[in-house]
Structures are given as C-alpha cells and as structure tokens.
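With one protein chain removed, the remaining protein chains of the complex are shown where they sit.
As written, the chain order gives the labels A and B, with residue 1 at the start of each chain.
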Amino acid sequence: MKFSLGQIAEIVKGTLEGDPSVVISEMAEIQNAGPGEITFLGNPRYAKYLSVTGAEAILVPRDFTGSYKNLIHVDNPNYAYALILARLRPGPPSPQPGIRPSAVIAESASLGRDVYIGPNVVIDEKVSIGDGVVLHANSYIGYDSHIGFGSVIFPNVTVYHGVRIGKNVRIHAGAVIGSDGFGFVRTEAGISKIPQAGGVLIEDDVEIGANCAIDRGTLGDTVIRKGTKIDNLVQIAHNVKIGQYCFLAGQSGIAGSATLEDFVTVAGQVGIAGHLTIGKGVIIAAQSGVSKDIAAGSTVLGSPAQDMSKASRELAHIRSIPDIKQRLKELEKRTRESYQATHGIKKAKND
Amino acid sequence: MKFSLGQIAEIVKGTLEGDPSVVISEMAEIQNAGPGEITFLGNPRYAKYLSVTGAEAILVPRDFTGSYKNLIHVDNPNYAYALILARLRPGPPSPQPGIRPSAVIAESASLGRDVYIGPNVVIDEKVSIGDGVVLHANSYIGYDSHIGFGSVIFPNVTVYHGVRIGKNVRIHAGAVIGSDGFGFVRTEAGISKIPQAGGVLIEDDVEIGANCAIDRGTLGDTVIRKGTKIDNLVQIAHNVKIGQYCFLAGQSGIAGSATLEDFVTVAGQVGIAGHLTIGKGVIIAAQSGVSKDIAAGSTVLGSPAQDMSKASRELAHIRSIPDIKQRLKELEKRTRESYQATHGIKKAKND
Partner (left out) sequence: MKFSLGQIAEIVKGTLEGDPSVVISEMAEIQNAGPGEITFLGNPRYAKYLSVTGAEAILVPRDFTGSYKNLIHVDNPNYAYALILARLRPGPPSPQPGIRPSAVIAESASLGRDVYIGPNVVIDEKVSIGDGVVLHANSYIGYDSHIGFGSVIFPNVTVYHGVRIGKNVRIHAGAVIGSDGFGFVRTEAGISKIPQAGGVLIEDDVEIGANCAIDRGTLGDTVIRKGTKIDNLVQIAHNVKIGQYCFLAGQSGIAGSATLEDFVTVAGQVGIAGHLTIGKGVIIAAQSGVSKDIAAGSTVLGSPAQDMSKASRELAHIRSIPDIKQRLKELEKRTRESYQATHGIKKAKND
C-alpha cells in the first residue's frame, strides 16, 4: 500500500509541515527509516536519532518544536503510528472461512457463519462458536464452552470445559484457559483435591498473550472484564476478578480470589497475593510483590510493595547509611575528645 | 444432585445446628450464596459476609460461636467444602474409553484397558499406557515413556522420550515434561551442548499445572515424588529432586540439581538456586530468592532469602532509618552546642 503525506495527515488528523505530495510506502523505526518511509517520535529517548534518520517524514507531538523536511504534528504519535501501520502493512492474509478436513468437531457443537476451523482443531460436545470466529490449527475447545463473534484463537491453545469467551477476543498460541485452580487441603490422609467446579468468563475485546495460564474458578468464575489486555506467560489463579481495561504485563501472576478493579496496570513479573483488592487505576511497578490491599489511584513499588514515594524514600534512606556511619564516627570522635578534655585523659595510642 | 442438610452433615462428619430436612442443590461463595445453597467459612477474611449472605447453610469450624439459621460444625471447613462440592457438581462427563480415529499410535506402543485416547493424540514407539489412562486431544507421548494407571493428561501436553509417570497423576494443558535441561559449556569453539541423557520420574498422585516445564536429567533423572502438587508455569530444571507432598505455587522456579525434601511449601514466583538442599517442611514465602541450603522446618523470606524473623527484623531496621537520622541530628546539635558552650564560640550565621 502507498499513501501521500497529505492522505496520511488526514488519516491521523494531523497538521502537515511539509510536502503533501510525497509518497510513503513503508514505516520504519526512526534509527532505520529511509527514503519512502515514515517514522514517529513516540518516546523522547529516540529524539537523539532525529539528526541521523533518513525518514521521508516523522509523526511528532503537537508541541514538537524541532524542524525536519516533513513533519506531521499529532495528538498522540503512538496512536498515529498504529493507524498508519495498519494501513501500510495489512498483515498476512486472513484464513478463508471454512472447516479444514482434519478438524474434529463433536456432533452437538454449533458453529456460526463464516467461521474458520483450522487443521486438527478439536471441538468438544455442546461447544458453541459464534459468527466469524477463527480457530487456528491444533487448538482444543472443551465441553460446553462458548466463543463469541469475531474472536481469534491462535494455534495450540487449550480452552477447557465451561469457558465463556466474548466477542473480538484474541487468545495467543499456547495459552491455557480453564485449567484447574491450585486448590488442595492437607488432611490426615495426605492431600485432598478441592474440586474446581467454577468456570471462566472472558468478556469482549480481551487479548491474552502466548502461554498464559488462566485457571477456572472453584465455585464461581474466574472473570476478566471487557477490554483488558494480558501479555505472555501470565498466571491468573482461580476466582480472580480482573476489571475492565486493565493491562497485565509479561510474567505477572495474580493469586487466587484477588480482585483488580478497572484500569489497573500491572508491570512485568509482578506478584499479587490472594484475596486482595487492587483499587481502580492502580499502577504496580515491575517485579513488585503486593501483599496488602492497594487504594484506588496509587502507584506502588517493591516487594513488599508500598507507595512509590515511600519506596523511593526508603531506597534513599538505605543509600544514606554510609553517610550516617560517617556522621556517627565523627560524633564518637568528638564525644571521646570532649570526654578526654573534661577528664584530662590523654588520647590512647591505638585510637 | 441434591442432598438434605442431614445427609450433608453425615458426609462431612459434622454437627448440624439447624433443620436436617432442608434441601441443598448448589454451593456458592459466601458473598453470593442464596436459597438452596450451602457455603463455607474457610478463611476468617470472609466472616464479614455472615451478615449479608443468603445461604441456606454454612460449614463452619468446630469452635465457631456465631449464630445462623443452619450451621454445620466441622473439623476443617475447606475439606468439608471439597467433599460436598465433589458431590454437588460431578463435573463434565468423563470421556468414554476408546481410541479416537485421528489418534496416531505407534505399532510398538502398548495400551492398557479402558483407556481414552483423544483426537490427534500422538503416541510414539515403545510407549506403554496403563489401564484407565485418559489422554486428551493433541497431546504427544514420546518414545519409550510410560504413563501409569488412571493418570489424566490434558490437551496439548508434551511428554518427551524416557519419562516414567506413576498412577493417578494429572498433567494440565500445555505442560512439557522431559525437555532438555539447560546444560552448556563455554569452550574455545563457542558453546558446546551437554547431552541431556537422563529421564524424568513422576510418582503417583502428582498434579502438574498448565504450561509448566519440567526438564529431563542430564545423567540421572529429574524426580518428583508421590503426592506433590505443582501449580502453573513452574520451571523444574534438570536433575532436581522434589520430595513427597510438596506444594509449588505458580511461576516458581527450581534450578538444576536442587533437592527439596518432603513437605516443602514453595510460594509463588520463588526462585531456588542450583545444587541446594531445602530441608523437610520448609516454607518459602512468595518471591523469595533462595541462595543457600535451608534447614528443615524453617520459614524463609526475601531475596536473598533468610529466616522469616530475621527478614522481618531487617525490614523493621530499614524502616527505622528516618528515626536514626533524627536522633543523629539531635546529637549533632547537642554536641555542637556543648562544644560552643565549652569554647565560648558564637553560633555561625549559616549554621
């Protein structure tokens, strides 16, 4: 696909400072962009490449004051870049609707219109698949599960029984939805398993990364609400409730029955203990370990996690220990000297 | 299924305080339970819902002193709840024994009686499958591996060659058993791979979570003893030995050749370094990083992990630094004043 800069400025609702007739055929990172290519300045870290880039044009923030041969000023360069990229690179061809011959579909399953069921996909009894769903190769959909309109399941995904998936959900390869929660009781006889008899509810527009594990509930459901995005290798334990429009970055883990309210952001490798409530809009920094409820709107850090400002002060305090020791030594010296002066004792040789 | 409260009290060996003829048809979480439903009080955090629950009856500890229309006092409400739930919700129908036509089974493999081999399951040469085993769709069992009586392998599991799995083992979807350990030697020529020529031994009654990775041994076996339960996304490196009845929570990782004795509890996101020994009954708190052997019976915390009481004291010490600074400032002031008093020097303007 090709677009003129004039067209691009329209698509991104931007203000062009340059030649509208220039033709753009590709997008590239600022440090690599060359003739015919547009790039963007979404992170100030990359401003250093402005002097070396060969890009034809650059998407920049409204308040950008530098100069370049062709600039398009926009509200949000990252969003503008997403819009343009979707036009310039439409991606691999979508699979044509149809059922590949090696798919194994139970008799009582129901399929919507215009679905694609890839090779070796296995669909169990009582499953219902909505219109326009794409199930890629080698995935498994368990008994009595439902997948809503337009959702895409990538290869080698496992959906256990009794899982309800909304519309336009994307589940990446290797993810597992609805495995048993980790529920056991130590008894005199050894260890007893607690039945994991709940399900999983995933609402519309959720995206789940590769090789995630999302357990089913014990009694009620594990729930992931509308628009939440989950990165790779994330663990969601039984009966967790995740609100709308949350972000969970890679390798984070949420223990059983924890609740995340809406708009929570969880960075990479964070752990959240069981039965906690994380308030609306909370931001949890990478590798934090959350062991208490977190009030809405907070930003927390550390293991155990605490308010960002507290955690920063704590780190500063730790780093001031050498200074404390120095001052302490000084005081000890003074005190000793003063004592000696008062009492007329001479300084010991080894002191 | 339906049971009277009298029947339920018998099943859980509990003491009913209420009407034995009340009929129970479902179980629910205390905050959600309503008419016809029984719930349980397994965690004191949930006592706050006693005043709002609509449950017909509640399973409570023997020493519970509150009042409610129908209570059943039991030794362990969590265990009682597991027993009742298993009766009330028998789960999805178990697959009928049989071999689905798209399964691919090598000639030299041997299958026990009453096995279920799901669609697209691949069984390699010399594999032996015990009686009553269930292999769900799209799983792979490698050369010369063995799966014991009654074990259940969920979809998309990979069992490499030379893996021995005991009776009544459950392996959740996406788990990988017997992949190569991470063994390499830097040499002049670059990096040489150390052959991973051992196997994996998984004893009876083990449960392994979704998307775990359990490597084969280099020389001897990686071993997981009877009754141990492993949560999702756990990493077990080559030649690790895990004792009986251990719990390993989600995203924990055990490096090569470490030994966990019996009854060890490893919380979420814990890391244990290679070649260590973790004594019997040790408890390791979430996100800890264990870098030394841990004596039997200890509870450890932190990264590097140390005894719980030491770690708590250390945290208290860190949090007392502001107080230390305050006291230091006070002393400095006093010392300065005392010096000035003694030497008759006036306070400097900028001091």
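FYI, contacts are C-beta pairs under 8 Å (C-beta built on N, C-alpha and C of every residue); 3 or more make two chains touch, one makes a residue touch a chain.
Every value quoted in this text rests on a predicted model; they were computed, and no experiment measured them.
In the complete assembly, the contact with the undisplayed chain comes from A:A173, out of A:I105, A:A173 or A:I224.
Checked against the full complex, the candidates B:N211, B:T228, B:Q244 or B:T265 give a single residue touching the omitted chain, namely B:N211. Touch with the chain that is not drawn comes from one residue among B:A28, B:V60, B:L83 or B:V122, which is B:V122. If you put the missing chain back, the residues of chain B touching it would be 102, 104, 120, 122, 138, 140, 142-144, 156-158, 160-162, 174-176, 179-180, 182-185, 187, 190-195, 197, 211-213, 215, 218-220, 233, 235, 237, 239, 251, 253, 255, 269, 271, 273, 275, 289, 291, 303, 314, 317-318, 320-321, 324, 327-328, 331, 334-335, 338, 341.
On the side of chain A, the interface with the absent chain consists of residues 27-29, 32, 43, 45, 76, 78-79, 81-82, 85-86, 88-89, 91-93, 100, 102, 118-120, 136-138, 154-156, 170, 172-174, 205, 207, 209-211, 227, 229, 231-233, 245, 247, 249-251, 268-269, 286-287, 303, 315, 318-319, 321-322, 324-325, 328, 331-332, 335, 338-339, 342, using the contact rule stated above.
Following the convention adopted for this analysis, only the chains that are shown with their structure count from here on.
Chain A and chain B have Cα centroids separated by 24 Å.
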